[in-house]
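One protein chain omitted, others in place.
Lettered A and B in written order, each chain numbered from 1.
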Amino acid sequence: MKKVIVFIKQVPDTSELKIDPVTNTMIREGVPSIINPFDMYAIEEAVRIKEKWGDTEVTVITMGPPQADAALREAISMGCDNAVLLSDRKFAASDTWATSYVLSKAVGKIGEYDVLLAGKQATDGDTAQVGPGIATWLGIPCITYVNNIEEIKPGYVKLHRMHDEGYDVIEIEGKFLLTVLKELNEPRIASFRGKMNAKKAEIPVWTAEDIGADPAKIGFMGSPTRVVKAFSPPVKQGGIKISAEEDPSVPEKLKSYLREKLII
Amino acid sequence: MMSSKYDLTDEQKELVAIAREIAEKKIKPIRAELDETQEFPYDIVKIFGQSDLYRVFVPSEYEGLGMGVYESSLITEELSRVCGGIALAYAGSLLGTFPILLFGNEEQKKRFLPPIASGEKLAAFCLTEPEAGSDASNVRTTAKKEGDYYILNGTKQWITNGGVAGLYSVFANIDISRGIRGITAFVVDRDTPGFSIGKKENKLGIRASNTTELIFNNCKVPAANMLAKEGQGFKVAMKTFDMSRPGVAAQALGIAQGAYEEALKYAHERKQFGQTIYSFQAVRFMIADMAMKIEAARALVYQSAKLADAKDPDSGPYSAMAKAFASDVAMEVTVNAVQVLAGYGYMKEYPVEKMMRDAKITQIYEGTNQIQREVIATHLTKELSRLEKK
Partner (left out) sequence: MGFEKKIVIIGETRGCKIHHVTYELTSKAAELAGKINAEVVTLVCGHEIEKGDLERLFKTGAHRAVVVDSPELVLVNDDHYLRDIADFIKSEKPDMALAGATPFGRALVPKLAITIDAGLTADCTELGIEEGTGLLLQTRPAFGGNLMATIKTPEKRPQMSTVRPKVFKINETYGNPVNIVKKDHIPGKSRIKMLQTVKDLEQVINIAEADIIVSGGRGLGSKENFALIFELASKLNAAVGASRAAVDAGWIAYSHQVGQTGTTVSPKLYIAVGISGMIQHQVGMKSADCIVAINKDPDAPIFNIADFGIVGDLFDIVPKLSKIME
């Protein structure tokens, strides 16, 4: 049996985020939680690998509060076989360093694996650090920004890594972790049987003790970084708005506006 | 309102949710283009298959989910709400599968149903011929027994899923002199020698659905592919219609629902004389009528689907009522939706003119609404005798 492990994160649905007009802060209450959009591509790729290889099990892992169970079930409905929820008060306030440590310890408990997948970054923290962190803890290579997989088999991958000016073609032998981009695939709509499996699935909850995590490396105390303060950026306001129908000279007006502002 | 007012099981709700997600996310963005190009939605068919929708109407012994006409109708309604044409890639396969579900023997079911359930093969129902429309008994395609085979010759026309289906439920006559009692049903694989696809039709509506001629030229079909017995084909076809008409009704219902939603939305957005057009009684009453008739149609469609699943002896006339009523509602609602959107409604940038074109076929195929009324009226004669006995 071959094994693919996918790391996902439950995040607030940014499209539903609202800003309080008085305090200019984000309103988090009532915002639905979704699977981090980039992770959907990782899930889809894992399921495609399973379909291609056969005899392959896809396990999806997340670290989060008990409610993150819903994200894992959604992943199962898309075709993942089973899931693990890492949930423990001791994990709370972990930064990316500590989070990647916890996730790598979970992989250690699972044991054998062939491929690890994650999304490029989460849309709440936007750090893109956890994927490379997990791989480094495990001592395996990690390729970020993967937008095309030419060939993948157990112990081998040939892929494209997107960069500023195009892409690199990269080959890896052995185990590896990939963080993926949207371009890689189109996530499927959950199947009926997948949804039924998701309802029935028993999802184990692993604590810090279960995965043998060093208490000094997890949670607030285990995190090298500290948030000093969080604040809202200044609100962007709309400016001039002109109807081209009423004012045919609007292209010229735009040109002089940009000139005045020294933009062009 | 839709199905949410009905007491659906959790499983039925999930199916509705899946169908809606596919319709909104995958079908809506391409429906106008496929309507224009008449291309068949192969990618969508793949998604239907991947999401288990084709499994719904197949028994669990044959890799299906063991559900029935009701669940399939709920799905067809949701898909048709967004595109009545693409929905037919789903509903048309169900129509083509009914003869196997109803009359296939164990070996045939084992052989034919699993690939239909997975979506690997679509099915098509092939009865209509140039001379056999409403008079379905006038089938001129012949089947002549030669050893372990039947040799089919003739032409079928206006076949939904023609060319794109892998399996075809075909009606041919083993002896024209026997008339209706010569009609026999066969399952024909697309790769059978002597079977070919004729011209593809250019249609008013449901343009993303593939409608073609089928040509049988000494087509050699194994005798093992015959459904029921020789001469029982007409019964196979009629029983199929009893089961399939709630599906057409559901398609009509979905089209009507989609058009009504567009009209309702537009009437609240569009301002004339300084107010939304929904504030004008002339418009709001039109939309109120749409909602009322759609809900009435829904009650009838769901009831007929449940009766079909329950194999109720009266499911035939109920199916006919549902089909005729829902499709008449669909035509009326879509025409009025175009009227509400008026000039915009007439333009292809808005979906309602397409819905109007798509609606028309539901009054015509699987028996014109005039034929449906014949079915109903014939049944009513029996009702009379029942009344008199009391």
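Just so we're on the same page, a contact is a pair of C-beta atoms (placed from the backbone, for glycine too) under 8 Å apart; a residue touches a chain by one contact, two chains touch by 3 or more.
All figures in this text were calculated on a predicted structure; none of them were measured in a lab.
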In the full complex, displayed partners of the excluded chain: A
Per the touch definition above, residue among A:143, A:198 or A:213 touching the missing chain: A:143
Touching the absent chain when the full complex is considered, from A:45, A:95 or A:114: A:95
Interface with the undisplayed chain - residues on chain A: 12, 14-15, 17, 19, 26, 37-38, 95-97, 100-101, 123-133, 135-137, 140-145, 147, 158, 160-174, 176, 181-183, 223-233, 236-245, 250-252, 254-255, 257-258, 261, 263-264
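We take it that only the chains that are shown with their structure count from here on.
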Centroid distance [mean C-alpha coordinates] between chain B and chain A, Å: 42
Chain B residues within the chain A interface of the complex: 11, 14-15, 18, 21-22, 25-26, 47, 50-53, 55-56, 65
Contact footprint of chain B on chain A as seen in their complex: 188-196
